[in-house]
Structure formats: C-alpha cells, structure tokens
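Okay, so here's the structure we're looking at.
Chains shown are a subset, placed as in the full complex.
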Amino acid sequence: MSRDRMEAFSDGVLAIVITIMVLKLKPPESISFSALKNNFPTFLAYVLSYLYVGIYWANHHHLIYMLESVSGRLLWKNLHWIFWMSLIPTGTEWLGLNPLKELPTLLYGIILFMCAISYNMLQREVIKISGQNSAIANSIGRDIKGKTSIICYGISIISSFFLPILSYIIYFVIALMWVVPDTRIEKANREI
Amino acid sequence: MSRDRMEAFSDGVLAIVITIMVLKLKPPESISFSALKNNFPTFLAYVLSYLYVGIYWANHHHLIYMLESVSGRLLWKNLHWIFWMSLIPTGTEWLGLNPLKELPTLLYGIILFMCAISYNMLQREVIKISGQNSAIANSIGRDIKGKTSIICYGISIISSFFLPILSYIIYFVIALMWVVPDTRIEKANREI
C-alpha cells in the first residue's frame, strides 16, 4: 500500500516534469522556416531531457517494483532524488535558449550529476532494506553503468568550461547507454 | 502491477497535455465581443486537440486493458508515443495563433502523423506480446481505421502547403471518425 503511494507521487512529479518542459517549448515567433529553425536547439534539449526522465522513470519502476514496505528514510531519499529531477526543466530551458554556451551547459551537467548521485543514494537505501542477498541487490550488482555515468557527468562538468560540445556528446551518449532498460533487474524480476 | 503503473504514468501525462492546452487558452485581451471573437480560432484548435487526446486516451485504455505484463520494450514504445502526444499543446498553440497559415498547419499535421505512427508501433508491440490469436489481436484486426487515418494525415500534410482549410477539414473528419470508441475492442473485452 505504502509503496503504491510513493510510486504514485513519483510518477506524478515525473509526468509533470516532462510536461513542464513541453510548456516551455514555445511556438516559433513568426511563421517561417527560419523561425522554426531557431526553435531547434530548444527542441533538441527537450528530446535529451525527455530521454533522461524516461530512463529514470523506467529504472525507478524496476527499482521500486520488488519493495515490500517503505520506511521514512526511503521516503526522504526518494524526495531528495525528485528534488534534483524537478530542476531538469529549468536547466533544459536555459540550455535550449543558449546552445553551446558554457554556464548553461555546466548547470545542466550539475543537475544530471546530482540526479545520478541522489538516485544512487536511493538505490543503496533500497538494497539496505531488501538485504545484501536480495534479488534487487544481486540484479544491481556493482552498478558499473551507474558509476560510469556519474564519472562521465563529472567529466562533462569540467569540459563545459572548455568545450561545451563535448559535454553535449557525453549527455547524449550516456542517455543512449541507458535507453536499453536495466535488463539485469528485469531478468531478476522475471526469475522471481 | 506493472501495467497499472504504465497506465498511471500515461494518464498523468495525457491529463497534463489537456490542461497545458487550457493554460495556453489566454483570456481575451480586452472586454469586448470582438476580443472574444479573436480568441475563437484558439478555442477551436483547443476543441480539436481535446478530441484527439480524448480519442487516444480512450483507445489506449482499451489497448492496455487486456495486457497481463509489461516488458521494457513496451515501456519505451509507450514513452515514444507519449513523446509525440506531448508535442500537441505547442502545435495547438501555434495553430490557434495563426489560423489558416501553411506552416502551423503543416507542423500540426506532422505531430498528428507521428502520434498515429507511434501508436501503431505500440499497438504492434502489444499484439506481439499477447499473441496473434489473442483477443486484442483479433479485435484490432487489420486496423483499417488506423491505417486510413495515417494516410489521411499524409494527405493533410501535403494539402497544408496549398490549401490549409482542407487539412483542417481532414483533421476534424478523422477526429469525428474516432470519437465513436473502438467498438471492436470493446466487444472483444466483453466476451472475455
């Protein structure tokens, strides 16, 4: 019961995060192809953030799926993660309005970095509750993909000062690396 | 369980898509009938998009209803479809602000076209999971209505360059064709 409600609340916020980004997708200012083209960076930033929210949503789904109960600590770790997720729309908007500029690229990288860190903390709490030998702990394993992502976000934060385009590439590559849903967990789910 | 969450997330986004469109329904700028009249194209565009979201919501409801489990692939096909649905508010706003102009009509047509294509992909994935002889596969059958719609959106995309009004008529006619809910599926549901 309890888990359902945490799921519902998380889904609610994630759904709204996506649609706030839509809300910030302003229609072109005039009726011409060049005006449409000016909107393109904003559109790309939207696609990127949509992918990230989709990835987190699917993985959160797998992570929470096997939980039986929810503790107060877990609720707050979840709220902490949602906090950083909730900053994505503003980061996306700034990125889309100022393509290839250092500061917006930096801020976006920091937000993604903190999302990953707080998700990692949430994941650890879930493992702590479920036990080190639980199916969920085994399926996450050493979480190489998660840790690699965190390191890559760190690199993209540094590169945003010198070479914003490299940060962009990192953001897209990590996203694509995750779009394939966390098959390890899914497999574990199936075995149960 | 899993299906419930995909439903909840989809419903959340669709509900917000509708209300983002409401948010963009600005009140008239002055207190006169002529100001109200200026808002009329925006209102009509809202009615049209509301119908489309309603149609998709009802059909998605029927489509997902009989599923027993959800795979990672299905989650992503669903997210893909939601992505295109999430572009409807921006398309609607541009259409409402520039009635009978070529580019907004074109963009709106492309969005509807991609919604239909991605819904078709989602539908195929559901059939693949449920089996070719499942109730849902039989009820969808050859999906003549869906394929006709896709072709009509293609025509409306072309006609938007020459005769935007024809595209509008196509959009409304397809909507009306779908408002009658997918009775084939509903019948199949009842038989189970």
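As written, the chain order gives the labels A and B, with residue 1 at the start of each chain.
We adopt the following convention: a residue touches a chain if its C-beta (ideal position, glycine included) is under 8 Å from a C-beta of that chain, and two chains touch if they have at least 3 such contacts.
These numbers come from a predicted model, not from an experiment.
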Give the total number of copies in the whole complex, keeping in mind that only 2 of the identical chains are shown in place.
4
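Just so it is clear, only the chains that are shown with their structure count from here on.
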Subunit A to subunit B, mean C-alpha position gap in Å, rounds to 26
Quick one: in the complex, what on subunit A touches subunit B?
7-8, 11-12, 14-16, 18-19, 22-23, 25-28, 31-33, 36, 50, 54, 57-58, 61, 65, 179-181, 183, 186
Which positions of subunit B touch subunit A when the two form their complex?
1-2, 5, 8-9, 12-13, 16-17, 20, 23, 71-72, 75-76, 79, 82-83, 86-87, 89-91, 93-94, 97-98, 101-104, 107
